[in-house]
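For this depiction, one protein chain was excluded, whereas all remaining protein chains were kept in their positions.
We call the chains A and B, going by the order they appear; numbering starts again at 1 in every chain.
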Amino acid sequence: MNFNATNLARAHEIVAQYPHAKSAILPLAHLAQDQDGWLSPEAMREIAEIVGVTPAEVLGTCSFYTMFKRTPCGKYLVSVCTNVTCLVLGGPEILEHLQDRYATDPDVTVEEVECLAACGNAPSMQVNYEYHEHLNPDLAAAVVDDYKSGTLSARTISGGRA
Amino acid sequence: MLEPQSLHPGARVMSEMVKVTIDGTTVEVPKGELLIKAAQEHGTYIPRFCWHERMKPVGMCRMCLVEVEGVRGLPPACTTPVADGMVVNTLSDAVKDAQDGVLEFLLINHPLDCPVCDRGGECPLQDTTLAFGPGESRFTEEKRHWEKPIAVSDLVLLDRERCIQCARCTRFADEIAGDPLITFSERGGHTEIATFPGEPFASYFSGNTVQICPVGALTSKPYRFRARPWDLSAVETSCTMCAVQCRGALESSSNRLVRLLGVDSEPVNQGWLCDKGRYGYDAVNVDDRVRQPMVRRAGELVPCSWPEALDAAAEGLRNALAADGAASVAVLGGARGTNEDAYVWSRFAKGVLRTDNVDAQLGDGLPAEVALGLPHATIADLDRARGIVVLGIDLKEELPVLYLRARRAAEELGVPIVELSATETGLAPYAASVRYAPGEQAEAAQRIVAALGGSAAGDADIDAAAAALAGRDGDIVVIVGRANLAERADATVAAIAELASLDSARFLVALRRGNVRGALDLGLAPGFLPGRVELEAGRDWFEDAWGAVPKERGLDALGILEAASQHRIGALVLLGADPVADCPDATLAAAGIAGARFVIAVDTMLTESNRRADVFLPVTAWGEQDGSVTNVEGRVQRVTRKISPDGTSMPDWRVAAELALRLREDFDLATADEVQDEIARVAPAFAGLDSAILRRARDGAVLPIADHPDDLVLGRLSLALTDASWEPIAPGQADPIPPEPEPEPVSDAEADAADGEATAAGEAEPAPEPELARPALHVWDGAVTAPGKPGRDAYALRLVSSHVLYDGGVMTTATPWFAPLVRTAVLRVHPQDRDRIGVVDGGAVRVTSARGQLDLVVRGDVAIAAGTAVLAWNLPDRGANALVDATSLITDLRVESIR
Partner (left out) sequence: MTATETRLVTARLRERPQDSWTMEGFLASGGYTALRQALGMDAATIGPEVVGPSGLRGRGGAGFPAATKWSFLPPDSFPRYLVVNGDEGEPSTFKDRMLVELDPHQLIEGIAIASYAIGCNQAFVYLRGEFALGYERLTQAIKDAHAGGFLGRDIQGSGFDLEIVVHRGAGAYICGEETALLESLEGERGMPRIRPPFPAIAGLYAKPTVVNNVETLSTLPHILQMGGAKYGELGVNKSTGTRIFSLSGHVKRPGNYEVELGITFRDLIESPELGGGVPDGRKVKFFIPGGASSQWLTGSDEHLDAPLDMDFVQQTYSVMLGSGAVMVYDETTNPVLVAWRLAKFFAHESCGKCTPCREGAGWVEKVLYRMSHGQGRPNDLDLLFDVGNSISPGVVNAPFTQTTICPLGPSVVSSVASLHRYFRDEVVEMCSNRSPSIPVRAS
């Protein structure tokens, strides 16, 4: 998928912010992901063209970073922390519960992530990079369901605003 | 044995020396040199995987950690520059522990499938583990697994499980080749080498990654499972796939060529090879080699004995001479063989047949007057040039490793490049570009020269080019070739004349065919005699040496073919030449071959041209014969026989000598060495370069020796090809070919040098002939007849047709390896022109020139100037040569859409 007109203009603005165009790979990958819901090969190819490098170089950079989803994922990306504070306060149980509950739900992708810097209110998770803290398995499921029902309005897949 | 520090003289000119103590021994090394290299040059090998001398250090494998007094921890020797007073310990317990640790880590996920791995037996990981490793692993968990192998290109396969993530291949692709098409993907323990989906590592240089890979992660299709390292033996030789003549180590197993590795010759290829050169050896092995002489009987070429074939050939020559005299005999070709082949054929043609109708080029090069008579530059001059002007030629397609050198000069050494060409070349990303319409390059060159003289051209591109060339001291090196085969050579010659008017200009005449330079140097050109001597200037000298020379100047290739087409050639020798494929004007070539009354083919395979021969004399190929060759800069280096030819083929020069014998001339030449010695005696440019000197010259010699004394480095050489093909292979001489007797020193000065290295300039020359003065070398006077500006046909597109690396030539089609890489013919035009033709990309068009017609598909490309059409030369079944009229300055095309 290619950038739409608005995002293409935005992409060129982003490139112009940097002394070297290659710096824009990460922001452009976020932009593409926010538009398409994932980072497709076509998007990486277009980014390569915009910043003047080969698609392989874009792949090399983007594949280093866990936020870039190079296979399609659900509309809601649920990122559950199980790092050492959440570990002892119930993170793994939340992860397991959500993974079971949404195992076959195409709209929800549940992933285990590293520390989200929300340990003061652990255990915590993000849905499309919006924080939800002080959770337990049922509360966490309720949050996800609220997104699915539209009670909560979600960010885009890379944490932007639609 | 050469001292290792002499390997790269260019890399270490202005260094201040500092004292460093390594394992208790104090040595002097150049300030700032990397510790790993300084140690190596003084006999201390610090183990490493990621560091490669020709690439920037990354310090990531951590194998080369050492102790440095006063420095906390263990710094990597590959990223630590030496400093005065530094005290280094490479053998301490701490260092040993670190080495054990790193090797244990590298092996935990390594599959240890050495028995089925191409690298097994010459594997740096194996060897380093044996020399520096812990002996056993404590890892009992499961190893990581990946699908294997996967093809990263048509030539290279990747086994990710074997990979140790040293980044040698990715750095090579990015830093050296400029093709960052392979990359690290993912992260941490999941890091793997990858290409972008659907975009393979389609680099002309991909095979180098296989050579420098420190494990068996990258393997090549041609070599895969073909041999085990302990079954291989190697000789050092020069690749003759193009005129750069990269140095290589040629290996065989069971009398079959199986591998060519790049040898690190500082002045030539610095260790790299292009893929066509690296894998081209397999053309020698193919089944359709002609291995027995043939004569035509009842319309058919039928096998016969050598005496029968030679007698038949000699009779054909004699008949022609008797009927119409020397002017009715012609020799085309000779650029494929060795210098010895060229010399003996030159002597045979000019001294015995007394014809000057001799041309190693096929109308696809530049006149010998120009090619031999310009002030010369060497390849290494690119490194220190004030600027490089590339006139016309796309080095990446025609002389790939010279492209690497020019690219490195620009990227690493800051040498500006001006690309003066009709269309974009591979160097465009690194150059200031000036475009011209085909046939009008002289005008563009003239404007650059004027702008350099201080008068602004008012054209942004030209002024930028002039500014780029004005910033530094030194010479301007002009690299010029015959870029566009759809225009006459004099269009290029006129542009050369403009640039030659610059005092500081020196030239690399980049004619591409393997040994074309050697052939021209040795007289396979009309108007020339061996050793860069004009016919008239050398008449007395060569009459003395040979007994006779041609009465008058003869015809060049186009002239010969024209004469043959008019039945004026009674005997035509095709000396490894295929004019129907290679002459720009295929119509003329075909008519010429058909019109010659008697054709003698001297070749390795049947071609479109030599199929109609009356006699076919099979000759040895590269790898099957000893001798010497001369590269694009005039450097003479040895080529070495690695395998015995199948059948009865003999070297080209022996064929000439045998034919001479049948015409009652005994050359009395029994070996290639004897030919070399005769060349050194009689060919003025080769004075001093006899077989004994050449055998001991590490980097060969640039001719004439007197002008390039520093390029002649003598020593007793042996090729140090151990298991270290992944490291730069030091050049040396062939081993284990039977050792030659140590030659008699030519002079005292040189005797002093025999154990080490020295330069031998004039000292190496033999005593001058007393009676005759040796003729002067030819210098081009720069006189040109201006070709005039071609008329503009507003409805036509002007054709640019240039060589591409993988074309439909014999070398690419004879083996399976390059077939998938040969592109299909596409006519590329500016999108505006495409729209005007009224087609979309991929649409079919009929292309018509004054000469012929072709049906092609068309594609728009903004890199092509409006009014220009680009069609690659010599692609299978779509020969642009059908469109070209050799007498026409340019080739205009009418292009219409075919519905």
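Note that a contact is a pair of C-beta atoms (placed from the backbone, for glycine too) under 8 Å apart; a residue touches a chain by one contact, two chains touch by 3 or more.
Just so it is clear, the model here is predicted, and its values are computed rather than measured.
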Residue touching the undisplayed chain, where the options are B:24, B:115, B:135 or B:188: B:188
Residue, one of B:98, B:682 or B:822, that touches the chain absent here: B:98
Touching residues (missing chain, whole complex) on subunit B: 57-63, 65, 72-74, 76, 79, 94, 97-98, 100-102, 104-106, 108-109, 138-139, 141-142, 144, 164-165, 184, 186-191
Where the unshown chain meets subunit A, residue by residue: 17-27, 29-30, 51, 53, 60-62, 64-68, 79, 82-85, 87-89, 112-122, 126, 128-131, 155, 158-161
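Assume only the chains that are shown with their structure count from here on.
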Between subunit A and subunit B, centroid-to-centroid distance (C-alpha), Å: 51
Contact set on subunit A toward subunit B in their complex: 41, 44-45, 53-60, 63-64
Residues of subunit B touching subunit A in the complex: 170, 179-187, 194-199
